[in-house]
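Here the complex is missing a single protein chain, while all its other protein chains stay put.
Showing chain A:
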Amino acid sequence: MLLFLNDNLQRNQSGIEHAQIKRLNLFKKFNQPAKIVTRQYSNELHLVVEAAGIKDQDFINLFDYFQNACLVPHRIVKLQDLHLNPKWKRKADGISYNYYDGKTRVMYVRRRNDRDRSIINLQYFDHFGKLLKVVWYDNRGFASVEQLYDWNGQIAVENYLRPDGQLALQKVNFKDRRQQKATSYHLFNWHGQDWQFANFDELTRFFYDQLAVDPALNSDGPLGLVVDRVYELGWAVLNMHHRVFRVMQLHNDHVNNPSDMLHSTLNYNYQWGLDHLKDWDGIIALTPQQQADVQDRFGKQGVKIYRIPGPIVADEVLAAPHVDFAKRQRDLVVMVARLSPEKQQDHLLQAWPKILQQVPDAQLELWGYANDNFDQKLKAQVSAEQIENSVTFCGYTTDVNAVYERAQLLILPSRAEGLPLSLVEAQSHGLPIVANDIKYGPADVVIDQQDGLLTKNGDIDGLAQAIISLLTDQKRLAEFSAHAYQDSARYSAANVMKLWNELLDDMPKEVAD
């Protein structure tokens, strides 16, 4: 079985999470056992898991694992299930309630704004009015963590509970001698033993070692680990006591300066992992170009470099009827990417007034959530260029396909990428692409002059000209769209699975220790 290791799964997912989910679905389609494994806690994690289309059976979270709560029957906990003291009087606060014993507030019950008004948390107060603890309910219907406040009103301890109410894992917050925040963890009664961990990485290391010997995960052969976030998880994986098959997945360019692949400093995300190259059983590159670059620089160390693209185009998408190009919104240009400096939305906005001069009714939609308040900068730029009427910030969407099927052109003016999922997805929905020819991805996805145009990073005029040339030649654009549908078959499930099978064949067949 392969486990796909990630740090977290959140509502706003980045390309790495999308790639994992697609990979999981691919493995399911071909009956290859696999699970996604995360380590960050959320009391609403399983709402996110469900929304991402992942079954609880195919997902392991560190906290769930130690709380014996990987698979919990969902139940709704409502006010009446709390059996609060009937003598307490309650006062509404929106959909939530304050409870009073006489004149003293004893509890605040926060409820979710959903159909069931399910319980989110309970806040306990003493008769001095001091907040003592907050008990958070997992959305699956059990008290999952209680945050306890110490004498100084700091959250000193977070107690993670098993569904039967037993204390499973305790996170202790404290300050070190420099008054910096630090944490330690105490695991209670785990198979009859107590464990103490000096930090989250040590706990993560222990978690992975427990997975490595968990009979339920090892019944059909040894485990293999695909580490999708090596910056966060690499230490824990390479310090495991049990030696299991482990590979590092690159999701982006592994160097900072793509013009000097052999000598450039390494992308911080992969630096530590690549510095420990020989401890891995393999590195997975996303594109042939990246595979060659990694091979050139690191090949002599003898670790196998695989090439497996992250994006997968589902069979039903490939088989779906094509959108009649005439029905697409005339001159609608979209960009689907996080609002983030390396995506260089600012370059596109710089080119936009030039485009408007030639195509006055052109519209630009920017989809994606913002990083580091980059959206503020972009909005200021739009306002300075007075292009508010033709540029719209649309935010994050869960139905990106509708965007791809409505627009005429997708732009990706990034300075660096791994293998952008959005390009493959857009292409599979017949959307022509204008993208910077940077590392890595655009040149592997876009076939220049056939289903899109490759532009030079930093050449704003060239970017404007490329977009103008296509918008003003609707016939050519329609041909590009037809090609896009055809070319996306390169990312079909069967083709990508073939590449994974090569890796699966390299895994040991017996458990080593």
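Quick notes
In this text, contacts are C-beta pairs under 8 Å (C-beta built on N, C-alpha and C of every residue); 3 or more make two chains touch, one makes a residue touch a chain; residues count from 1.
One rule holds in what follows: contacts and distances are computed from a predicted model.
Name of the non-displayed chain as stated in its UniProt record, restricted to "Glycosyltransferase Gtf1", "Thioredoxin reductase", "Bifunctional protein PyrR" or "Aspartate carbamoyltransferase": "Glycosyltransferase Gtf1". The chain not shown here is touched by just one of A:Ile95, A:Ala198, A:Ala402 or A:Ala489, and that residue is A:Ala198.
Residue A:Asn85 is the one among A:Asn85, A:Gln329, A:Gln357 or A:Gln376 that touches the chain missing from this view.
Residue in contact with the omitted chain (choice from A:Lys89, A:His127 or A:Lys498): A:His127.
Of the options A:Arg177, A:Lys278, A:Lys327 or A:Lys475, the residue whose C-beta touches the omitted chain is A:Arg177. When the full complex is taken into account, the listed residue touching the unshown chain is A:His186, out of A:His186, A:Arg243, A:His276 or A:Arg406. Mapped onto chain A, the interface with the missing chain covers residues 83-85, 101, 104, 106, 124, 126-128, 130, 132-133, 148-152, 154, 156-157, 165-167, 170, 172-177, 182, 184, 186, 189, 192-196, 198-199.
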